[in-house]
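Take this structure, written in C-alpha cells, and hold onto it; I'll ask about it next.
Just one protein chain is left out here, and the rest sit where they should.
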Amino acid sequence: MTETIQLALKTLEAQLNQPLETALEACARCGLCAEACHYYRAEPKVEHIPAFRAEQLRSVYRYEHDFLSRLFPVWTGAKKLDEPMLANLTEIAFSQCTLCRRCTVNCPLGVDTPLMMRAIRAMATASGTAPEILVMLADAAIEKGKDPSFYKEMFLEQIKEMEEQLRDVTGDENATIPVEKQGAKILYVPLAGAHTILPPAVVFNAAKEDWTLSIFEASNYGVFLADVNRAKQVAKRIVDEANRLGVKEIVIAECGHAYASYRWDVPNWFAGQFDFKVRSLIEVLGDYIREGKIKVDPTAIPEGVTYHDSCNLARNGGLIEEPRYVLKNVAQDFREMTPNKDEAICCGGGGGLVALAEYAERRIAAGKPKADQIKQTGAKVVVAACENCRLQIGDINEHYNLNVKTTAITDLVVRAMRLPKPLPGHEAEYLFEGEGAAIARE
Amino acid sequence: MLTFQLLALAGLLAGLYGIYIRYIETKRRALPADNSPLKGNPSHGIAYAFTKGMMPWAKESTRLHMIAYLRGIGFHIGIFTSIGALLISPFWRNLPPLLSSTLIWALTIGALLGAAGGLMRIIEHNLRGLSLPDDYFAVWLVTVWMAVSAVAVWNEAWMPAYYVLSAITLAYIPLGKIRHCLYFFFSRTFFGKFFGRRAVFPHPESMK
Partner (left out) sequence: MSEAKLFLDFKGLLCPMPVVKLAQAIKQIQIGEMLEAVATDPGVMADIPAWTRTTGNELVTLEKREDKTIRFVVKRAK
C-alpha cells in the first residue's frame, strides 16, 4: 500500500462519525435520486446518479469495514482502494458534485451524499491529490492572515479610492468606508474586489450603520477542499478580527459557501471564542427596508427579474424567504423559477467548480438545467446572492445564449435607492429621472 | 414443527443481535455536536423527516416516480406485516377466516410488489447499473419469503419451508443491504436535525 493510499484511508477513518457511517450504510440503491442531480438532468447516464457516485466510496468503506464484504467482496462490490480508484474518486468528488444536497432532500432515506463527497475531498486533500488551484487559493488566504502587512497599505489605498467613488455616487461628503473601527457593531466581510464593497458601503452609509470593513475576504477555499484545518485557519483571520474589534455581528457578503460556513460551521470550529452573530448581507438589507432605514423605489427596476437560490444559502443555509422579501421590494416584475427554494436546481458552479478550469466544459454542460429554467422565466435579470453562482450563470448565459444580465441583490437595492450617480460599471442600468433621484438620501 | 419454529426464532434472534451490534458500533462513533445558533427547530425537523417529509408529494423525486415510490412503500409494509405474521405464526390456525384471508392478501400483495421491484432491478437501465448481487439477492429473498408466508398461512404443509426461509431471511438482515432498515432511522434523524436547525424543513413560510 502506497503512502498516498495510506493517507487517504487514514483520513476516511478519521472522518468516520455517525452521520458519515449512516450515509455510507443507508442507501437502498433505489435510484430515485437520479433526476435530483443537475449532472444527470443535463446528461442522463448511470454515472451521473448520486447513488452511483456514492457507491464508489462505499465500495472502499465496505472493503475496510464490512464482514460480508471481506468474505465475498464481489457480493457487495467491495474494493481495495488503490491509486487509480483514488484518482477516480477525486475526480468524481471535485468535478461531478457541487455538494448542493438536492439528492439528499430527494432521497426517501435522506442519504447525505454530499457528506460522502466531502469525505472523498478530504481524503484527496490529505493525500495530496486534490486540485492544486484550490490548495493554492486556500494557502494564499492563510498567508494573508499570517501577515496582512504585505498588502494592507495597498488595500487601504484602494479603500480610500473607493471612498471617493462612494462620495461621488451618493453625493454624501461624509460617506465613509471604515476599516478596523474598534467597537463597531457590524464587521462586514466582503469578497475580494470592489463589487462587493462599494454597493454595501452605499447601503450601510444610507442606513447610518455603525460598521467596519474587514481587511480579509469571506471566501474560504479550505471549505471546498473539505480540509477543516485549512478552513479553520482561513476563518480564524475573521474570527480574530471580530474579537479584536469587539463587534456584535459579522455580516457576510453575498456568497453562498462563506455564509453557510460562517453561519453553520465556524461557530462549531471556534466554540467558546464566537460571541457574535453571523448574518448574511441579504438579511441586513431586508431589515433596513422593513425598518425604513433605506428608501427604495419599487418602480426603479421595471424589467423581469428572477432569483436563483444558491444551494448554500437556501437548501443548506436556510435563507429562502429573505432574498425574496428584498427583491419584491425593489423589482416590479419578480418571477420565480420552477422549481425553487429548497427544491432549486443547482447552477453547477458550486463546490469550488468555478475555480477549476480543467472542468469548465463539464461545469457548463451541467448548467443546462439552470439555463433552461432561466429561459422559461423570460426574465432579463437573473439575481444570485452568491459569487460562484453569478460566475456560473454568466458563463451559461454566454454559452446558451440566454441574453440575461446577472447581478447581486445589493446591486439591485442600490439601483432602487436611486443615487445621484450610478455605481461604476452600472451606468447602463440607471434611468435618471431628475427629481426621482436620491430619494434614498432623504 | 417445534424444531422449525426454534430455527426461525434463532434466525430472528440472530438478525436482532446483528442489528443491535450494528447499532452499537454506529452509536460508538462520534456524533459531532452542532452548537451553531438555531434558526429553526431540529426536533420539528426530525418530526417532519419521519412524517410529512415521507409523503409521496413532499419530494420532486417521489412526485416524478410516484408509482415506484408507492410500490416501495407497499413492499415495505408487506415486510413489516410478514414480521408481525411470523410472531403470531403459532396461532395462524386460530385466526378468524376474515383475518386469515386479509393476511394472505396483504402478504401476497407485498410479494407481488417485491417481485415488481426485483424485475425493475433487472429491466430498468439505471437500476441495473446501480445494483449489486446483494441487491438482487435481498429483494428476491424477501419477496419469496413473503410469498411463502402467504402460502403457509393458507396451507399448513408449507410451515416447515416457511420457518426455514424465515430463519435465512432474518439472519441475513444485518449482513447485507437489508440493514438499511436500521440506518433509515439514523439517516432521517440526521436529515431532520440538519434541515430543522436551518428552518429549511419544515419551512415556516411555505408551511410545507
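Lettered A and B in written order, each chain numbered from 1.
Just so it is clear, a contact is a pair of C-beta atoms (placed from the backbone, for glycine too) under 8 Å apart; a residue touches a chain by one contact, two chains touch by 3 or more.
What you are looking at is a predicted structure, and each value in this text was computed from that prediction instead of being measured.
Novice: Which of the displayed chains are touched by the chain that has been omitted?
Specialist: Visible chains that the missing one touches: A.
Novice: Out of A:A141, A:L213, A:I252 or A:V383, which is the one that touches the chain we can't see?
Specialist: A:A141
Novice: Just to verify: which one of A:M85, A:V179 or A:A192 makes contact with the chain not shown?
Specialist: A:A192
Novice: With the missing chain put back, one of A:V46, A:L68, A:I133 or A:L245 would touch it. Which one?
Specialist: A:I133
Novice: Could you pull out which residues of chain A are in touch with the chain that's been left out?
Specialist: 132-133, 136-137, 139-144, 150-151, 154-155, 157-158, 162, 191-195, 217, 219, 221, 355, 357, 387, 391
The definition used in the following text is that only the chains that are shown with their structure count from here on.
Novice: Averaging over Cα atoms per chain, report the distance between chain A and chain B in Å.
Specialist: Centres of chain A and chain B (C-alpha means) sit 37 Å apart.
Novice: Inside the complex, what are the residues of chain B that reach chain A?
Specialist: Answer in residue numbers: 22, 26-27, 29-37, 39-40, 49, 53-54, 59-62, 64-65, 68-69, 72, 124-127, 129-135, 137, 175-177, 179-180, 182-184, 186-188, 190-192, 194-195, 197-201, 203, 205-206, 208.
Novice: Given the complex with chain B, which residues does chain A contribute to the contact?
Specialist: 16-19, 21-23, 25-36, 46, 49, 51-52, 55, 67-68, 74-77, 104-112, 263-265, 267-268, 271, 277-278, 314-318, 320-321, 339, 341-343
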